[in-house]
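For this depiction, one protein chain was excluded, whereas all remaining protein chains were kept in their positions.
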Amino acid sequence: MSRDIEAGASRVRFRATGFNPRANPLAAWGSFVVVIALWQLGSSTGFISELAMPSPVAVASALWKLIISGDLWRHLSASLQRLFGGWIIGTVAGLAVGFLVGMFSWARSPGVAMVSALFPIPKIALLPLFIIWFGIGEPSKFATIAFGVFFPTVINTFGGVDNVARNLIRMGQSFDMPMMSIVRKIILPGALPTILSGFRISSSIAIILLIAAEMIGAQYGIGAFILAAGNLYQTDQLIAGVVVLSLLGLCVSWLLGRLDRWLLAWR
Amino acid sequence: MSRDIEAGASRVRFRATGFNPRANPLAAWGSFVVVIALWQLGSSTGFISELAMPSPVAVASALWKLIISGDLWRHLSASLQRLFGGWIIGTVAGLAVGFLVGMFSWARSPGVAMVSALFPIPKIALLPLFIIWFGIGEPSKFATIAFGVFFPTVINTFGGVDNVARNLIRMGQSFDMPMMSIVRKIILPGALPTILSGFRISSSIAIILLIAAEMIGAQYGIGAFILAAGNLYQTDQLIAGVVVLSLLGLCVSWLLGRLDRWLLAWR
Amino acid sequence: AAEKINIASLAFVSSAPLFIAQEKGYFADEDLDAEITFFQAAQPVAVAIASNDADFGVTAFTGGFFNLAAKGGLRVIGAQLHEDAGYDGSAILASNAAFEAGLTSVDQLPGHSIAISQVGSSFHYMVGNIADKAGFEIDSIEMKPLQSVPNMIGALKSGQVDSMIIVPHIAKPLAASGAGHIIGWVKDYVPYQVGGLFTSQRNIDERRDVVAKFVRAYQKGVADYRAALLMTDEAGKLIESDSTAEILEIVHKYVYAEEDAKTAYPKIRNGAMFITEEARLNVADVAAQVKWYQAGGFVDASVDPASFIDTSFIPALAE
Amino acid sequence: MGSGGFVCDFKVMDFAMRLHINGICHSYDQVEALRDIEFGIEPGEIVALIGPSGCGKSTLLSIIGGLLKPTSGKVLMCDQATPDGCLNPLTYVFQDFALLPWRTVAGNISLVLEDHPLGKAEREARIAEVLAQTNLADFAGAYPKQLSGGMKQRVGIARALAVRPAVLLMDEPLSALDAQTRILLLDEFAALFVRTGMTAVYVTHNLNEAVRLAHRVVALRRRPGTIKAIHSIDIPIDQRVEGMPELVAHQNALWDLIRDEAIAADKELDHVA
Partner (left out) sequence: MGSGGFVCDFKVMDFAMRLHINGICHSYDQVEALRDIEFGIEPGEIVALIGPSGCGKSTLLSIIGGLLKPTSGKVLMCDQATPDGCLNPLTYVFQDFALLPWRTVAGNISLVLEDHPLGKAEREARIAEVLAQTNLADFAGAYPKQLSGGMKQRVGIARALAVRPAVLLMDEPLSALDAQTRILLLDEFAALFVRTGMTAVYVTHNLNEAVRLAHRVVALRRRPGTIKAIHSIDIPIDQRVEGMPELVAHQNALWDLIRDEAIAADKELDHVA
């Protein structure tokens, strides 16, 4: 190197540093461990009061009690039925409307207008109406979740249909493919990735709405459990319930990931 | 035409029909008018019971009463303060964290991990904790909204930073631009469109969370008004409140549209 | 075969007559196959009847109840709790901070905040009723709707609200533990018909005999309740009767069931508010309540109490 | 050889022609894209459409194939003379390949046969045949994402050949490829046209491609798109080689024809992509 500089030549300087943050799974898990350890430390030393935030150990033990008492399964099975039922209803209806809006001029503007007007309404505001419409039993819980799932599914589905590359549809038309073939062989698979990614959104909305749904006279269910714990200021149970919801969310997203990989292997 | 066929030649058939739904603002407005008219008809004929769904006229008169009594402004001003304050807090914090996560490897994985773990937690489940942490006054209302706004803002901001075309950053580096110049002149404006579109999401989340925020100790506020109407089964007032929220959402999205057009004139 | 009926209820002492009637077989005696469904809040009990998910219910009167009753075909046929000068009912509590700052009696409430569960709830009405009778404006008190009783207690304990009104079995231990001060009793502002027994118009129209049978069984439960839990000596102090132990055991199966008898029994006794003989309803007070709610805009002006009160099963309470 | 002379020509032969573009005008909302386009295409003839950016080449090709309704005018086609087993007389090859990413190479070809009453055996025979013709036999099971641009366009050609078209309509089929792949495919196109005697309309920006492949080159001018000139190249396609002086001369002649318009198109502000 020194010889180079003597000769009036120097090495070209490397200048593309930074701006390339890398994912590091170890750091991700590490950060969880550190946060939980600090939190436990704060609780143990009394720095964080037990009322303000139960210690991780307290949450774990609440969770453990929930498991061994068998209550967890009772709550979980009640909630899963509602989640699944509501999600299916909302998704089927949303897909149907979404495809209509995506493909037909007559459905487009009215559909988009209605969806944009109704989507932003907070579902929790409508609970009293749902109770009147569907009673206080399971139907109104299904309805709450289905309602929450319906609108994003419509939006995603017609977005997916819109995003099917126009050139592929033109290609189909240029080969005189019949309308139904184009829908089945081009539009449907072309919209699938968007629809599947919409499932992620709608499933997390369903999980969030579980709490609202179980506000309506539910004896069992993770949402009802969280609400009861909140009412009684049993914060350890409350957080245990939230942890269960989060794990539920992770499971659902893992399942959707599998579905993705299976259906979208061509990507 | 017949002459052509006689000569063994025929016109090339047009085959690119359909699959091109067009927006039609008239149909959009028309559909509103039709739905409201049918709804009123249903109510007037008693087909829709007043309890299940108040008639449009009843809703309009509830809204009108709200306006002339001056209550609307009291509720609205209380809510706007909360919305604005909470949104600003959540957005500023979210932008800061989002930029860190977007630009630095050390912040990336822990940040993404924390955000993905905490984002899906239903805020309504945490209300009891917020009450313990922030009391029943305005701070807990700000906190609820800020909390809801924070996570999507982080995700959007780092998504925006990630999406700044790498080639533009490489260009900056290839011209030996200093790091701060690249951040200021390339990354910031490049991430701006995504950040602004994130504002639409976070503002609608803020509006949805208004109801949750005003569940606790709010005498005035649109959310409190809707909750009270729900409790009293005054469905006409409930729907009037929902209409006010929707209009609020429309106003915010119009304002954001102006901001977009002003800041992103180059697009 | 026994007629099936579905009863909507809360797991509170206020529903004790139902539990007694069920456990002592009074429903069965009337050839009724009763099933009790529990709800977490008062409002859904009313909705359950309105939507025909249940046949009978007992719950407190609220603005929402009256609106629903008028629009949803509910019929009030009897009484639930009643504030009576002779028995402890709901108490008015002041927080320690407010008490020390001078909130020592009810007429000093103006300028202070008070926790209620929801706008138009019975708590809201009680504040209004007290304000009326004590002679101050309800607007001079700052209402804090906190959605739930635990939130109200938490806010009072931490001094975030100055006062609240709460049922005796919560008020007494709170005061005893030094978490607040009782500065008055709602019973001093009577009359107050706290809640009612109700069914749907459809049941009255289509199954009048079943309603009558249910009412008879319920009244037997009320009689047992009064005999066991409302017996007083000459000084007006509550005393134990022969049946007290038996009834406490029955009620304990439904209320505070997860606690042991030693802690639960005193709570049940504390919570056992007055119920009128034969569950007679104070119709005039209900009308007065409706009027108050209407004046505040919480109940639609078109609501007429006469349209949802049916005294043909149980005569109204005499003035 | 101006367009006027040509118009005269075909008026005489009229319906002996395969394809007849008859007084086509087209406007998009405000923009007048094409005006009075009139020419004929003989059986077995390769016609190149050239012109600067935005002159309406793609618009015209879409109209010819029935994918766009012209504002006025019509495209006529002689029916009797379609080849045996022809399923889609006017068949496109696309610039961006337009392959379904969720279907294999064979599946993409099968796609355009499935809606026709062919037996499974015949369909598979056709697929195998076109795969062999385009040297894709080894790639039948591959997905588009695994293929280079050149291979993708070969699949596009194979798919087009599978329906035994009367006329191939190609919109800049090579412009998405890198220069070397373009040379390779250009040779294959020339060989294909020579072997099959296919009729084709070939849109391109690249004058080199035009002079290598076309019997006649139709040059359009911009705003509105009208025919500036029709240029015939008499050398048989199989005798043309890269850098051959005659071809260079033709290419330079074409460049002189459209150079000014190309400069104007380039300099235009508020460019519409």
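A, B, C and D label the chains in the order they appear, each numbered from 1.
Following the convention adopted for this analysis, a residue touches a chain if its C-beta (ideal position, glycine included) is under 8 Å from a C-beta of that chain, and two chains touch if they have at least 3 such contacts.
None of the values given here were measured: they were computed from a predicted structure.
Colleague: Touched by the hidden chain, which of the shown chains?
Modeller: Per the touch rule above, the missing chain touches A, B, D.
Colleague: With the missing chain put back, one of B:V35, B:L80, B:A93 or B:M177 would touch it. Which one?
Modeller: With B:V35, B:L80, B:A93 or B:M177 as choices, the missing chain is touched by B:M177.
Colleague: Considering the entire assembly, which residues of subunit D contact the chain that has been omitted?
Modeller: 52-53, 139, 142, 145-148, 150-151, 175, 178-181, 183-184, 204-209, 242-243, 245, 248, 251-252, 255, 258, 262-263, 265-271
Colleague: Touching the hidden chain in the full complex, which residues of subunit A are there? Just list them.
Modeller: With respect to the unshown chain, the touching residues of subunit A are 4, 7-16.
Colleague: Taking the full complex into account, what residues of subunit B touch the chain not shown?
Modeller: Residues 165, 167-168, 170-171, 173-178, 181, 185-186, 189-190, 264, 266-267 of subunit B touch the chain that is not shown.
Note that only the chains that are shown with their structure count from here on.
Colleague: Return the distance between the CA-based centres of subunit B and subunit C, expressed in whole Å.
Modeller: 42
Colleague: List the centre-to-centre spacing of subunit C and subunit D in whole Å, with centres computed as mean CA coordinates.
Modeller: It comes to 85 Å between the two C-alpha centres.
Colleague: In angstrom, rounded to a whole number, how far apart do the mean CA points of subunit A and subunit D lie?
Modeller: Here the centre of subunit D sits 47 Å away from the centre of subunit A.
Colleague: Can you list the residues of subunit C that touch 2 or more other chains?
Modeller: Where subunit C meets two or more other chains at a single residue, that happens at 50, 72, 151, 154.
Colleague: In subunit A, which residues are in touch with two or more of the other chains?
Modeller: In subunit A, the residues touching two or more other chains are 132, 170, 173-174, 176, 227, 231, 233.
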